[in-house]
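One protein chain omitted, others in place.
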Amino acid sequence: MNAIIFSAIWGVLMMFTGAFVQSKTLPKYLAITGAALLFLLNGIELYNGTPIFNINGMNMLAITSMNLTFLEVIFAATLLFFMLSGRDVERVGEHVSEYFALIFFVLCGVSLSSTYNTLLLLFLGIEIMSIPLYVLTGADKRNLKSNEASLKYFLMGAFSTGILLMGIAFIYGGNTNASFYIDQIHLGVGKMPVMITVGVVLLIIALSFKVSAAPFHFWTPDVYDGAPTVFTSFMSTIVKAAGFFAFIRLFKTSFGPVQGQWQNLIVFITVATMLIGNVTAVFQQSVKRMLAYSSIAQAGFMLLALFALNQTADDGIILYSAAYSLATIGIFAILIKMNDYTIEGFNGLAKQQPLLGLVATICLLSLTGIPLTAGFTSKFFMLTAAVENGHKFWVVIVAVIFAAISAYYYFRVIQAIYFKEPSSAEPVIDAERVSGSFKILLAITAILILILGIYPEILIGWAHH
Amino acid sequence: MLGTYTTFPELLILVPMLAGVICFFLGKNNAAKNVALFASIVTLCISLASLCYADEKFAKYNTVSYIWLKYIGSTYLVGLDATGRMLTLLTAIGFPLIFVATYKNDYKNSASFYGLMLLTQAGLMGVFCAMDALVFYFYWELALIPVYFLSSKWGGEKRIQATFKFFVYTFAGSLLMLIGIIYVYLHTPGRVFEDGTTSAHSFSINAFYQAKLAVSDQAWVFWLFFVAFAIKMPIFPFHTWQPDAYDQSPTSVTMVLSGIMVKMGLFGVLRWLIPIFPAATKEYAHLIMILSIIGIIYASCIAIVQDNLKKLVAYSSIAHIGLMCAAIFAMNAISVQGVLLQMFNHGINIIGLWIVVDQLEKKTGVKEISKLGGVAHKAPVLTILLVIIALANIALPLTNAFVGEFMMFAGVWQYNHWYAAIAGISIILAAVYTLNMIQKVFYGETKPLTESIKDIALHEKVILSVIVVCIFMMGVYPQPMIDLTKHAVKVLLTINQ
Amino acid sequence: MNNVLHIVWLIPILPLIGFLINGLFRNSLSKSVAGFVGSAVILASFALSIFAFLQVKSGNTHLAHYFNLINIDALRIGFDFKIDQLSSLFLLIITGVGFLIHVYSTSYMHEEPSKDFAKYFAYLNLFVFSMLLLVMGGNYIIMFIGWEGVGLCSYLLIGFWFKNNDYTNAAKKAFIMNRIGDLGFLLAVFWLISKIGTVSYDEVFSATSLAKLSTTDITGITLLFFVGATGKSAQIPLYTWLPDAMAGPTPVSALIHAATMVTAGIYMIARSSILYSMAPVTQCVVAIVGLSTAILAATIALKQNDIKKVLAYSTVSQLGYMFLGLGVGAYTGAVFHVMTHAFFKALLFLGAGSVIHAMGGEQDMRNMGGLKKHMRITHLTFLLGCIAIAGIPPFSGFFSKDEILAAAFEASPVFWVIGVAGAMMTAFYMFRLYGMTFLGKFRGTHEQEHHLHESPAAITFPLIVLAILAVFGGFVGIPEVFVHGGHKLAEFLAPVFAQTNAYVSSHHAHEALSHNTEYILMGTSVLLALVALSYAINKFSKYQKTETASTGLAKVLENKWYVDELYDAVIVKPLRSLSAFFNNVIEKKGIDGLVNGVGKAVNYGGRQLRWIQSGQVGAYVLLMVIGMLVLFIIQFFVKNI
Amino acid sequence: MNTQIIFILLSLMAIGSAVMMLASKNPVKSILWLIVVFFAISGHYILLNAQFLAVVNIIVYAGAIMVLFLFVVMLMNLNAETEPVKNYRLQFIGVISGGSLLLILLTFLMRTPVAQPVQMKVGESGLIGKLGMTLFQNYVLPFEISSVLFLSAMVGAVIIGKRN
Partner (left out) sequence: MDIKAYIALSLTLFTTGIIGVLVRRNAIIVFMCVELMLNAVNLLLVAFSKMHAVSPAAKASLTYASDAQIFVFFIMIVAAAEVSVGLAIIVMMYRNTHSIDVNFLNRLKN
C-alpha cells in the first residue's frame, strides 16, 4: 500500500516540479529518488508486514508477500531503468518532469493491479496504467510514427477496455454472490454457468490484449516501434510484467479451481503467441521491432504460468518478470544510444565498446534462456510449472522448440556485435553518449542477470517470506 | 587440505574456470597463452593425482555437495566416479596437448580466445563430474556457449552459419533434455536438507535413479534425453551440423569438439539415460542400434568421396561414434567396457589427427585432398606420424583403438550377429577412405602447393610423439584403463538389470 | 638349453628392436649398418628358433602367458605365446627364409638412398615381427594382431616406391582386400567369444568348449575364418591383390608374397584343424575354392609376360593346392607344401630378382632370353627351383604336391584330375618362363646386354642355400610307399593334429590308398608334368617377339579373365556411386536440406506472417474479432486441444 | 405489460439510433445519433429505477463527452466528403464476423433454463442516497484512486495538446 500512495504522491510532486522548476536535469534525479524511495518503502512493508498508512478499506487490496515481492522487482527495475535511461527521457521532449510524473502514475497503476482484490480496482489499475502510456507513446509529438503509435494504441486499448468491462459485467451477472471481489466468485459445482464462461473468455481476451498475446497482440509491434525508444523499454518490461501478474492473480484466485474448463483457451493463446512472436521476429531488420516481437514471444513463455497455475508458476512469474525486465531494459538502454537501430547497426559493437557489447550479449543470452543467466532460471521455472501441471504435455515441447527458434534472432544480434565488421566508417555509438556511470550501471545489470541465473532463490525466498 | 577445504572435482572445475577468467584480463598475447597452458597442465596434474585416490575410502576427496536451490531440491553436487575420472583425465590430457600443438598459432585477441577455451574445459569437467541433474544441465550448456563464441569468432569463412547451425542443433536438443529432466524430477522422491528444509523432489542423481517412471512414460521421456545426446554425439541423422562445424571452427576448437565434446553425448547416455530409463533402453535398443549402424556405413561411405580433409575426418568421427553408440546399447559387459575404453582412445587419436590436418592446412593453405600430393617427400616425419595416427584411427591391432573397437564389435555381436556384421563393413570402408587420403595427400608426385613445404617443428613432433606413444601404450597394455572403468560397467549393468 | 622356451619372447622382440633402430635412426645410419642390424636381428631370431625347434622336437611344448590384453569378467584375452610343433616349424621357415632374404636385400636394395634403405629394413623387420606374432600367438587375438600387422607391412612394402601411383594403388588394394578377409576373421572370433567366451587355442579346442558349439556354429565360424584366409592367402575371390603386389621390391615379393605372409591362412586353418574337421561343409568349400584358385591362377599364368606376374600367379595357384590339401583333410600335406613352397618359391623370386637386377629393372620376359650364359649361378638355381615346383621327383615339390593330390584323390577322383591338370599347367608355365628367360637369344637392348652380369655374393648366397633346400627339402616327408616311417614331418607334427585325427578316424571309416593306386597316381602326374615341361622348353627356347595381338581365350587369359574389371564394375564403381549418392543427395539435399528447410520454413513463415501486421487498425481489430470468435468456438465446441 | 412495451420501445430506439450512428456519413450526424442512444439508455436506467445513473449518463455522456466530440469534429471541419472510399469487402467481413460473435454469444446465453427476473421500477439500490453511502463508505479507495486517473489524463492532455 505504501507503493500506491507514494507513487501517486511522487507523481503529483513531479507534476509540480514541471510547472515550477526549469532545470532539465533535476527531474531525473528526483525520479531516481522517487523510485528508490518506492523500492525502500515497499521493501519495508515487505519486511515488516505493515504499511505506513492503512488504506485497505473493505479489504479491497490483497497485501501478500508475493505481491509485494513482485512490486519490489518492479521498483528495482524502474530504478534501474531511470538510472540507465533517465538521460534519454530528457531527450524525448521538453516536458521531462511530466513524463516522469506519468511514469509514476503508471507505477501507481501497476501497484494497484498487482494488489487488487476486486475487479473494480483491477479495472482502475489497468486504466491508470494505460492512459499515461497512450500519452507517453505519443510523447514525441513531431514524429509521425510516434503519433500513429499513440493513436493506434489508444483506439485499440479503448476497444479492449470495452471487452474487459463486458467480461466483468458477465462475471458479476453470473456470480450468485453478486460481488466484485475476486475471491468471492461463486462458480458452482461442475460446469461454470454460461454467463461466467462468457465472462471468463472475454476477460481472457481483454487481458491477453494487455499482455500482447496472440491473436490480440497486433498493437504491440507498431506501438513499441513507434513509441520513443526509452518508453518502449519501460512499456515492454515493467508494464507488461504487471499485466501478467494481474492476469495470473485473477485467474488463479477466481477461476483456479475450474482451470480445466478454460485451459484450452490458454493453450491456444500460448501456442499462437509463441508461433507469431518467434516466427515473425526472425525476419525483422530493426532491432527495436525485433525486440517488440521478442516481447510477444516472451509473453508466450510467461503464459505458461497461466497454463500451469501452481506454486512453481508463481515463483516463475516473479523470476520471469525480473529476468525479462532486466535483460530488456539493459538491451534497450544500449539500443537507445545506437546510431542505427537495424541489426547491421550493431556490427562491430564489441570492438568499439567492449563492455556494451558484452552486456548486450549477456542480455540477449538471457532472453534466449541460456544457463547461468536469469533468463534460463525463469524459463526453467516456467517449464517446471507447466510440466507439473500434468496436462497437455505437448505444449511444453512446443514451448522449447520455439525457445530454440528464438535463439535465431537473438543470436543474429550477437553475431553482429561480435563477429562482424562495422558496416560504415562512423562509430556505432557516439562515445560521448556513453558515460562511465552508464557503463557501471550496465555492468551491474549484467551482474544481476548472472546472479539471478545462478542463485534465483534470493527472489523466491522473499516471495515465500 | 583435500577433503576439508576442497576436493578433486572442485579443483578440476575451478582451476580452468578461474584461469579462464584471469585470461580475459590479460592483454598481451603470450601471457594468456602461457597462463592457459600452465593452468591446463596444473589441471592435468590434479587429474593424475586423482587417479591415486580412486578408492572408495577416499570418498571425501571425490565428492562435494553444497545446498544450492533448496526450494526445488537441487544441490551443487559434484563427484568423481570411474567414468567421470576417465573422461576428466581425457579432458585434462586433451587441453595441454591442444595448447602445445597450437602454440605457434597467433590468435587475434588471444586473451579472449584462451579464456574461452579454459571456460570450455571447465564446462566439460563439470559435465563429467556433475551428480545433480540441474548442475549437469548447467555445465552442459556452459561447455557449449564458449565453443560457440570461439568458432564464430576465430573460425573459417562460413563460420557464422556453420557454428550457428551447430548451436541451434545442440541448443534445441538440450532444451528437450531439460524437459526430460524436469519430468523425471517431478517423479523423484523428496529430500530433507542438512538445515532441515525439505523439498518435494530432488535433482540429485540418486533420486533420479530412484524415480519410478511408468514404462509408458519412459517410452517417450527417454527420447527427450536421447535426442539431446544423439545430437551431441552425433549419430545419424542428427549429424549434419558436425562436418560443417568441424570444417569451419579453428582447429584447436575442432579438437575440443571432436576429441572431448562428442564424448559428452556418450557420457550422458551412460550416466543419465540408461540408468534412468532401463525399460525404455531395452525397448529401443534395437532401433537406436539400427540408426547407429546406418550412420556408421553412411558416414564411412561419404568419407570415401569427401575431398575436404577436415570433413573427411569429421565423417570418420561420425562413423566411430556411431559404433560407440551402438555398443552402448548392446548393454553387455564387453561392449560397454569397450565403449569406455574407446571414448578415451578416440579422443587421443582424433586430437592427433587434427594436429596433422592443421599442420597440413597451415603449410599449404588448402584442405582439399585433390590439391595435395607428395607430402611424404617433403615432410617425412609428419607423414609417418600421420600414418600411425590414421592407422590407429582405423583400429589396427596394437594401437589403442583396436582393443576398444574389438570389444565393442564383440559386444554388438553378442547382441545381434547381423548388426555386428553390417557394422563391420565399416572396418573395410575405413581402410578405403583412410588409405585413399594417405595416398592422395602424401604419396605420388608433389604438386605446386606442396612443393615448398617443410617438415614439422620440434614441439609439434614432441606432441605428436606423445600421442603416438599413448596410442601404442594403450594398444599394447590397455589393462590399467580397463581396471579404472571396470567398476563403472558393473554398476551400470546392475542398475539396468 | 631348456631355458630357451622361456625366452621365446626374444624371437619377435629382436626384429622389433631392429625395426626401432632402423626406423628411428634411419637418417643417421649408414647402409651397411642398417643392413647389418636388419639381418643380424633376424639371424639371432633364427638361432633362437632353431633352439626352440630342438626343444619342441624333444617334446617340450610351451605356453607362455605374459600379461593380459583384456581382462574383464566376461572375457580374458592374454598376451600369450604358444610354441608347439606347428609354430616352431613356421618359426624356422620365417626366420630362416627371412634371414636369407634380408641378406639378399642388402645387395638388391643397395641403390636406394641410405634413408630409404634403412626404412626398407625397418619395414622388413617389422614384417618379420608381425609374422612371428602371428604364428607364435597363443590365441586368435594375438594371431590377429600379427595377421593385420603383416597386412600393414605388406601395404608399406608394396608401396615402398610411393611416388608411383600405380604402386600405391596396388598397396591400397592389397590392404583393403586383406581387410575384407580380416573382417571375416574378426567375425569368427566374435562368434567364438559369444559362444564360448574365450579365444585361446587350448580352451577353444578343449572338449568342453567344442561341446558348446552346434554344427551351425562350427560351420559358420570356420567359414568366416576361411574368408579371412582367402584374403590373406589370396584365394578366390580375394586373390587379385597378390599379382598387383608385385609392385613392391622383389625380395619383398619373395618373403611376403610367396614364402610367409600368404601362408598365414594355411597356418590358421591348420591351427584350427579340429574345427574344420568338424565342419564337413566348410571343408568342401575350402577344397573347391582352393582347387578353383589353383586352376584359375594357373591358366592366367600361362599367358603372362611379366616375370614376376607369372611367379605371382603361380604362388596363387600353389596356395590353392595347399587349401585343397586342407580341404581334404591333409593338414600335414598342406603344411609340408607351405614349407617346400617357401623354399622353391623364394628361390624363384630371388632368382627373378637377380635377373631383373641384371636387366636393369626390366621385367618383361619378351625382352630377355639367353641369360644362361651370363648368369650361371642364377640360371642353375632357377632351373632347380623350376623343377621343384613342377613336381619332378625327387625334388621337394614332388613330395608335398603328391601328398596333397593323393589326399585329394581319396576325397574325390575329380579333385585329383583337376589337380593334376593344374600341375601340368604349372610345369608348362614355369618352363615357359625358364625358356623365355634363360634359353634362346637375348632380345633386349644393347645397353642391357652390355650390362648383363652375374649378381654379387649377397644375392647368389641365398640363391644357393635356397636351391639346396628346394632340392632336398622334400626328404623330410617321404611317403609311406617309398620308405616306411620316412615321413618325418608327419611324425613331428602328429601331436598337433592328434586331436583332429582322432576325431576324423572316429567319425569316418578311413581306408588308406593301396600302394598300387598311389604309384599309378604319382606316375601319371609326373609323366604329365614332364610332357608339359618338355613341350614348353621346346616351344619357348626359340621364342621370338611377335607383335600380333592375341585373340580368343588367349586374350581373356592375358587379361586375367577380366576379374579386375568385373570387381571394378560390381563393387568399386557401385560403392563410389553409392557414396556419391549419399553425399550429394541424401546428405546435402535430404538431411541437411531438411534441417535447412526447417530454417527456411521459419524464415518464410516470418516473411509471410509479417504481412498480417498490415499497419491498419481496422484490419487489426478485424483479426482480433475473428480471434474472439475462435476463442468462443474453442470454448463452446472444442473439448480438448 | 406497460413495462415491456416501454422496454421494447427504448430498445428499438437504442439499437436503431446506434445503427444510424454507424451508417451516417456525416460525423456530426453520427454524434447526434449517439446522443439519442444515450438518451434511450438513460430511459432504461429510469425504467430500472436507477435514477442517479440516468441523470449522470445524460450529463456526462450526452452533455459533456458528446459536446467535446462535437467540438472536435467542428474544429476539424469534417463533413461527409472527408470519409474516404470504402472497402466494401472488408466491411462485409467485419459485419459478418461481428454478427457471428453476437450470434454465438446469444445462442449460449439464452439457453439458461431458469428465468431470472429483473427488478423493475422499484428498489432502492439505484437511488442517490444509497449510492452516496456506498460510494463514500465502501468505495473510498477507488474513489480516491480515480483522482490519479484524472491527474494523469490531465497531464497527458497537457503534454499532447500543448503546442511546442
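Note that the chains take the letters A, B, C and D in the order they are written out, and that residue 1 is the start of every chain.
The criterion applied here is as follows: a residue touches a chain if its C-beta (ideal position, glycine included) is under 8 Å from a C-beta of that chain, and two chains touch if they have at least 3 such contacts.
Model, not experiment: these values are computed from the prediction.
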Partners of the unshown chain among those that are drawn: A, C, D
Chain not shown: contacting residue from A:57, A:173 or A:461: A:173
Of A:9, A:55 or A:151, the residue in touch with the unshown chain: A:151
Which of A:193, A:221 or A:453 contacts the chain that the document leaves out: A:221
Subunit A residues that touch the omitted chain in the full complex: 120, 123-124, 127, 131, 134-135, 138, 141-142, 144-145, 147-152, 154-155, 158-159, 161-163, 165-166, 168-170, 172-173, 176-180, 221-222, 225-226
Missing-chain contacts mapped onto subunit D: 3-4, 7, 11, 14-15, 18-19, 21-22, 27, 30-31, 34, 37-38, 41, 44-45, 48-50, 52-53, 56-57, 60-61, 64-65, 68-69, 72-73, 75-76, 78, 82-84, 86, 90-91, 94-95, 97-99, 101-102, 105-106, 109-110, 112, 115-120, 123, 125-126, 130-131, 133-135, 137-139, 142, 146, 149-150, 152-154, 156-157, 160-161
Residues belonging to subunit C that touch the chain removed from view: 610-611, 613-618, 621-622, 625
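We take it that only the chains that are shown with their structure count from here on.
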Separation of mean Cα positions, subunit D and subunit B [Å, integer]: 70
Chain centre separation (subunit A, subunit C; CA means) in Å: 77
Touching two or more other chains - residue numbers and ranges from subunit C: 626, 628, 632
Junction residues of subunit D, two or more chains touched: 105, 108
Residues of subunit A touching subunit D in the complex: 4, 8, 11-12, 15, 55-58, 60-61, 93-95, 98-99, 101-102, 105-106, 108-109, 112, 120-121, 124, 127-128, 131-132, 134-135, 138-139, 141-142, 150, 193-195, 197-198
Contact set on subunit C toward subunit A in their complex: 599, 602-603, 605-607, 609-610, 612-613, 615, 617, 620-621, 623-624, 626-628, 630-632, 634-635, 638, 640-641
Subunit A-facing residues of subunit B, complex: 68-72, 137-138, 140-142, 145, 149, 152-153, 159-160, 164, 167-168, 171-172, 175-176, 178-179, 182-183, 185-186
